[in-house]
Each structure stands twice: as C-alpha cells, then as structure tokens.
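One protein chain is absent from this view; the other protein chains keep their places.
So, subunit A:
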C-alpha cells in the first residue's frame, strides 16, 4: 500500500471547508515556512525532494524555481496550471474538487519561496464548478488571514486569483496560458525568453501544475529528504494516476512512483484487472498525447525488465518500445478496441485544439484527421498509411509548442505497433463500413495483436 501524500484527507467528510481542512493539519506548511524558513530554504527543500513537474514534461520543480530571475527587481508571479484538458487525464480536477485548500496552501508556500506577491490559478473553462469551489476556498483563506497583507505577521503579502479559461487545450501550454491570462488569444510564445525570465506581463513567472504545487506542503512539513525516499531513482514521490478505459476500477489513484505496471493494473487495490475479463490489447500510460503501447510491451520492457510506473521505465527503449508517464492519464484498451478509430478520435481532438499559429500543426493535424477519417470509414488507400506516417514525421519537432508532437506521437505509435490493423481497414473496407461498434468482438483478422492470455 503506497503512501498517501496528496489524497491523505480526500475522503474526510467536509474537507472542502476551511474548518475541517485546518483540523486535519491544513496550512501547517505555511506556518512553518513563513515563521521558520527563508524563501531560499523552501526552494532548497523542493530541490532536495527531487519533485518533478506533474503536468507531463517531468522537469525538476526545484530547478525550475531556481531559474526565476530574482535580480531584475520586477514583480514575480506564480501561476498554477489547472488547465487540465488532455483526454484521459482528470487527476487535477479530483484534487481541486475534493481538497481545494491543499492547492491554496501549496500556492501560498510556493509563492513565499519564489517571492511572488500576486499569484494565479488558471483553470480550464469547462471546470466551472471546480472554479466555484476554488473561489469559495480562496475567500475562506482570505477571511482567515492566509492570504492578503502581512500573512501571519511575517511581512509577506500575497493575493491569489483564480482565472477561468475559455476552454482551449492549448492554454495548458505554459506560454499560451500566460498569453490567455494577459487577456490575449491563447497562442504559445516562442521560447526563449522563458517565463522564468519574461512571463506574465514580461515579469519573471513560474508556471507549475496543480499536482506539483499540491505536493509542496508535504515537502515543507516533512522535509524534501523524506519525500525523496519515496519512489525510485529520479522518479521520487507519489503520483496521481487517472485510470480509465476497460479496467475494473477506473478512478484517480495516488501511487508511489516505482510501482510496477502489472501491480497497478491487476491488484485489487488499484485497477483490479480487465473489465469483463477480456484480454488487454493496448495501453496509453500518460494521457492521449503519449505513444500507445501494445500488450507485449506493457508489463515488460524489451530487455525483459518489469515495466514500472516511473518516468524512466515507461520511456525505456524510446518510442520504438516505450512511451511516457506524461500527465498520468492511464487509458486501458481491451481486445474489442479499434485502434484506428481510437487514433482518429485522438487526432480529431488535436485538430480541433490546434491554435493554428504555426503551419505544420495547423495544416498537418487537419490532414491527419482527414486521412484517418477516411481509413476508419472504409475509404482508405494503401498509400494512406505511408502518407500518415510521413505527415506525423513532418509535424514532429517542427512546431512552436509541443502540441504538434502531441498530435504526431499517437499516430506514429499506432502505426508502429498496430500497422496490421490499419492495413486491415484498407484491405477490407466493406467489413469496416458494415461493422457494428456496439458488438464487443475483436476484428477477426487482427486477433493476434491482443495478449494471448487473459490478464
């Protein structure tokens, strides 16, 4: 059984309210930091903890904090990225919905460490009810002296605002988020300059994910060294995983990094195995933008090691045989899943969400979606598979922000690992056109793609 750091009190009745949150030890980290630690000491603790950004990229949080330009004399800002929009990822919502004060506590402690007097939570537009929960919690924090002027008599002032986006996936990219927060169109900026030097209103800015910020109170309370003891190697601490798809117990789980994928998939504590005991066909371990893994690469790497829930293990072998931990959107597919349809669905999302600023992403995502649409609906040509491969290759790495890569990787991985299925679609268009998606039967010709044993 893993430690509960973020979700320790999630099930306490009334934990949304300030009183109950305070009763279970809430806001202790603010007291500790403001009364007994310097900002640099807090940064050092976070560095020691080895906490890595939980938004998907996995960049060390302490290092990111140390990049912030403190010498410029400009005001600094901390922005919490709560624009969680990736298909399959819903862990930040859970955290904010159930324990809003944990995020606010993390924001105060982190703002103190970074020397920010004005911080923001940028939340996804579709999370309107969570927005309201956060607003209520912020009001309570103001009312109890945790926000505002001279917090706890320390001389530290902090104003915290929650800003609701208009509903655009691209606003989860940190520079697009900053643009949107400034009231502009949510287009990513070209880096450099990085936000740590010139971010919100050209001031030094740190953008962190909800989960990263929510981990800071525990680190401050229990020291970074204790946090670093959890996990394996460079993947320290715990991670929220939002599991969905054909598993028995979908939901949000807090796991120690280093847990094996096998245990996470099959133990009753977590996912409890496959829904209806059907065979496992594929897995997306980190949200829709990361490459899909076929059954034979899910539990073991090509070198025969156990696949672990860590940044390193999940990406072992590069994209040829690995994937990414990403944001922790764990999507499970059984043998009835049509990979082409699934890929088309993802592609549809990225086409819809591309901001349209740079040419490869604007035109390429649309083109991929159209080709996949054709293949999925029985109008594909044999050369379309090569065409798709070529389009994704031309998008990847050539765009301003990572959305291009996010659109290209699922397509590349699907073709790499499930080419037979694409070919089946092209060669047997009548069978594809006439199939009934509500009949839970795998394709006859591609049965060999699924795991032989029921797992």
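The rule is short, and it goes like this: contacts are C-beta pairs under 8 Å (C-beta built on N, C-alpha and C of every residue); 3 or more make two chains touch, one makes a residue touch a chain; residues count from 1.
Simple rule for what comes next: contacts and distances are computed from a predicted model.
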Given the options "Fe-S-binding domain-containing protein", "ABC transporter permease", "Heterodisulfide reductase subunit A" or "SoxAX cytochrome complex subunit A", say which is the protein name UniProt records for the missing chain.
"Fe-S-binding domain-containing protein"
Contact residue for the chain not shown (choose from A:364, A:410 or A:442):
A:364
The one residue from A:128, A:143, A:190 or A:225 touching the chain left out of view is A:190
Which residues does subunit A use to touch the chain missing from this display?
168, 170, 185, 190, 351-360, 362-367, 370-371, 374, 387, 394, 397-400
